[in-house]
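Of the protein chains in this complex, one is absent; all others appear in place.
Chain naming follows the written order as A, B and C, and within any one chain the residues start at number 1.
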Amino acid sequence: MQSMYFTEEHQLFRESLRDFLKKEVVPHIDKWEASGTIETFIWKKFGEMGYFGLATPETYDGLGLDLFYTVIFLEELQKVNSGGFAAAMWAHAYLAMTHLNKNANDAQKKAYLIPSVNGEKIGCLGVTEPFGGSDVAGMRTTAVREGDSYIINGSKTFITNGVYGDYCILAAKTAPSAGNKGISIFIVDLDKEGVSANKLNKLGWRASDTAELAFDNVRIPASSLMGEEGKGFTFIMEAFALERLVMGVNAHARAEWALDYAQQYMSERETFGKSINQYQALRHKFVDLHADMDLCKQYNYGVVYKMGKGEYVVREATISKLKSTEMADKVAYDCLQFLGGYGYIEDYPMARMFRDSRLGPIGGGTSEILKEIIAKIVIDKKEYRMPKE
Amino acid sequence: MQSMYFTEEHQLFRESLRDFLKKEVVPHIDKWEASGTIETFIWKKFGEMGYFGLATPETYDGLGLDLFYTVIFLEELQKVNSGGFAAAMWAHAYLAMTHLNKNANDAQKKAYLIPSVNGEKIGCLGVTEPFGGSDVAGMRTTAVREGDSYIINGSKTFITNGVYGDYCILAAKTAPSAGNKGISIFIVDLDKEGVSANKLNKLGWRASDTAELAFDNVRIPASSLMGEEGKGFTFIMEAFALERLVMGVNAHARAEWALDYAQQYMSERETFGKSINQYQALRHKFVDLHADMDLCKQYNYGVVYKMGKGEYVVREATISKLKSTEMADKVAYDCLQFLGGYGYIEDYPMARMFRDSRLGPIGGGTSEILKEIIAKIVIDKKEYRMPKE
Amino acid sequence: MQSMYFTEEHQLFRESLRDFLKKEVVPHIDKWEASGTIETFIWKKFGEMGYFGLATPETYDGLGLDLFYTVIFLEELQKVNSGGFAAAMWAHAYLAMTHLNKNANDAQKKAYLIPSVNGEKIGCLGVTEPFGGSDVAGMRTTAVREGDSYIINGSKTFITNGVYGDYCILAAKTAPSAGNKGISIFIVDLDKEGVSANKLNKLGWRASDTAELAFDNVRIPASSLMGEEGKGFTFIMEAFALERLVMGVNAHARAEWALDYAQQYMSERETFGKSINQYQALRHKFVDLHADMDLCKQYNYGVVYKMGKGEYVVREATISKLKSTEMADKVAYDCLQFLGGYGYIEDYPMARMFRDSRLGPIGGGTSEILKEIIAKIVIDKKEYRMPKE
Partner (left out) sequence: MQSMYFTEEHQLFRESLRDFLKKEVVPHIDKWEASGTIETFIWKKFGEMGYFGLATPETYDGLGLDLFYTVIFLEELQKVNSGGFAAAMWAHAYLAMTHLNKNANDAQKKAYLIPSVNGEKIGCLGVTEPFGGSDVAGMRTTAVREGDSYIINGSKTFITNGVYGDYCILAAKTAPSAGNKGISIFIVDLDKEGVSANKLNKLGWRASDTAELAFDNVRIPASSLMGEEGKGFTFIMEAFALERLVMGVNAHARAEWALDYAQQYMSERETFGKSINQYQALRHKFVDLHADMDLCKQYNYGVVYKMGKGEYVVREATISKLKSTEMADKVAYDCLQFLGGYGYIEDYPMARMFRDSRLGPIGGGTSEILKEIIAKIVIDKKEYRMPKE
């Protein structure tokens, strides 16, 4: 059903991206997975190719393309089978840069968005804190105005690109007693005095650096504030729809890749004198996974289409992440099983897939929190839309 | 996401159909469910309204509308919550009439298609036999040419509209030794001598009559043959894509209705001083079902869209039925649970829904057989497409 | 693993009971299922055979046998495949009579327990009310002391044996403002003036009568009170462990029966030239169901063993019902599927099994309420044990 959404240009873009990844990225993946460090040159190359600027307007060095280019970018990244490498790329381009695109002023865009597009500055998004990531409004990091500066104190955790990144889109409380309404967003250079980062050792996403960040009296210029004080919660909530859709698309793409790999493997592996793709129990399970994947994929494309048209898709984007990440974990589990003992060996791709995929239902809002949100929309008729001014 | 597929005209059609059903059908449903007989007048009314001719060209008294009108017709029928009544209608309009539309010659169309459109003749489709419905090619009913006639012998079972219907689109072997290739399709009047029908007592679909049909030396004119001898298997296989999509659409529609009903119920029912829609465990389950339903619904719309454009969608239509009927059964199960003891009482709608929905994974090809087909397409790269001549 | 629990005497009892059921019960089942009325003679016969007195001491005409006789009684009843007939029998013997056995005084036992053992009086248990069955403490029926009488007002619903039964073990509030502590239990003759019963039309359990009971100024002698005023909630909670275990045992037994039936069917039914028990996908599904059933069965036997030794098994008995009824519904669903179209026909046993089994996760405390209880035990470390006095 791709023809409903993808043009020939899209298709050409996909092919050139695929070639690029094969040549420039794939040969380095095992090294980066082992070291937990992505080499700097690749960020530059992505920048040169324009991949970070797909969704950024041309004024700021971007390509200003429709959302299905982003879909292709995400899908092909997943098919490299390094959830961590992909995360580094899309966390920069869609967690950090989305905020710059939407809420930064011209000076901020010149200072951060343009070098982000060009792969010269790497961004991260700092929302989660050690005490209760699900409860965003309960964050404790503070930003206190002092003349022309803000002083940041507090800590963040699980921040993708937080160790090797250059700047952080940071959420902090400017009015701690005001709940949600007291949250503001800042752009903070990570080499500032008082910032320290601790690298976390993770089950998967091993090529990606995930930081625990401490902010100890970090002084930043007042001009680092994005938008106005108190707008942070709204900014975060608005960005979530895209973030979730990104994670939904990632999930269907990696599931599709896993199924393709398993299908190939099963056509070659023999037991009892037959290739294992001839065993009915395996065939039926495979078909079921294939169908589940296709349902998610088509759903996600539909949501992208609507989002691209500017429609309000918080419910759909949340469903997209909820169901697609769950589906992808199931696919990873079962495809690993199709490989028998080889599924358990790290030289075969399913072990990494299994570890990487598991982040899906946790990061960017756990499945439980997504259900809370959908319940509020569907049952309590709550709107997550911005009031039109 | 309806706007992607439905125009304002579609919407108006939906509303007028909904009104019609409310006025003309709903008041009779309980009676028809109890008696297992749908009164004749309603067939006439459907005919007068043009509902049976949505997909029939105007030349034969139809309306020649796009497939999304059919979707609306199917969806609204489901929302009456009588799987049996709906089945009687769509088995006539989409099992029997599809064959007339596609494969009948002009004389046959005049004799059967036009009165079918007008609700004057009710059709059924006779494929399944008592010994192994899944194995269509293994059918045993024979049609032997004798001069200007064929003599039919054999039996069919589980035939929807087979007791009260007027004619049967009957599959029989004209060349028993030729396997698939020996199957032909006939139009047989059910009041012919030698035809006898036995009405089956079913778990659900109780308003619909389901027949065991015996053909004992039934003589029919040779002109009853549709197309050529030996084309039957191909005709049946071609019709299956639409039939499955119909059943997929039905499934998402009844699930949506069940969820709407349950949501209303849960907002009104209280235990321990709270309305039960406030219990998190129920809310999360509800959300999960809602999401599963929405995935199927959007998927089905996409398949309809492609089928309407003439694309080859056997894989997609088969996935549609497989996953949507499974989802609908799960929704029926859980929505019944949301009603507590009242779910178990026939005066409340979930008991009937639960019984009716259960047919989904059986009729029109069991889930296992659908998986066989998808496996052949996806794993063995088999095509179910007609060779272009 | 039966030898761990069942002696040769148990085995002989099972065989004689099985013969009895085959001769005396099975020939009538279809009639009772159709009419919703179990004929009186069979209650008498059960009484004569001593089946109602398995767990009643000999002093009151019972047999005073260990709990595994009860297990056999329940299991064999399920294997008749009429959930409704079985329910009528065990609701009398284990819902109503358990209260008499445990909490009635000698006079009450003479008046009600002895005729219950003998099948002369049929009992029911009246706890659930129309407004919120899950919330037992929220009941609204009142019993107001007036001299030597109590005056009962209120309504009960979903009461098994409530239409054709003779007496009701009725929960009512003697001190409405005292919450749980205000509930008392009475024995109420159902032919008393002011009692009226309405028979409910159910999805399954069709041989069993289920009543909505209204009590309109019903005057009963004060001697009808069981134990003391205010003890009702405790009595009910204490009886629940056995009630749940009964329902757990029922569930594994009907699942085992369904699997046996399906296995036989599958060995005889052929498609594509093979008996369907040779298809790997069906074999693996069957094995999975078999394994799930066996897990529940062995678990339930273990709980019965411990309960028989007088141990506190509220957690285990609740798990037994929760998991076994869920398992049985799954087995019923899939065994119906194994029969293809015949699964949907009421002349074959799976349709009724499917309808009857569905009550399991609702009656006697819904699965959600059972999870609440287990959560309180396992997470909150709450005890449901009676404080030792």
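Keep in mind that, in the parts below, contacts are C-beta pairs under 8 Å (C-beta built on N, C-alpha and C of every residue); 3 or more make two chains touch, one makes a residue touch a chain.
In this text, all values refer to a predicted model and were calculated from it rather than measured experimentally.
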Across C:12, C:34, C:222 or C:375, the one contacting the chain not displayed is C:375
Filtering C:87, C:100, C:195 or C:322 for touch with the omitted chain leaves C:322
Interface residues of chain B toward the undisplayed chain are 279-281, 283-284
Chain A positions in touch with the non-displayed chain are 128, 131-135, 138, 157-158, 200-205, 269-273, 279, 281-282, 329, 333, 336-337, 340-341, 343-347, 351, 354-355, 358-359, 361-363, 366-368, 371
Omitted-chain footprint on chain C covers residues 1, 4, 263, 266-267, 277, 283-284, 286-288, 290-292, 294-296, 298-299, 302-303, 305-306, 316, 319, 322-323, 368, 371-372, 374-375, 378-379
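Basically, only the chains that are shown with their structure count from here on.
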Sorted by contact pairs, first entry is B-C
At the largest C-alpha centroid distance from chain C we find chain A
One chain's C-alpha mean falls closest to the whole-protein C-alpha mean, and that chain is B
Taking each chain's centre as the mean of its CA atoms, chain A sits from chain C at a distance in Å of 52
Whole-angstrom distance, CA centroid of chain A to CA centroid of chain B, is 42
Distance in whole angstrom between the CA centres of chain B and chain C is 39
Within chain A, the set of residues that touch 2 or more other chains is 283-284
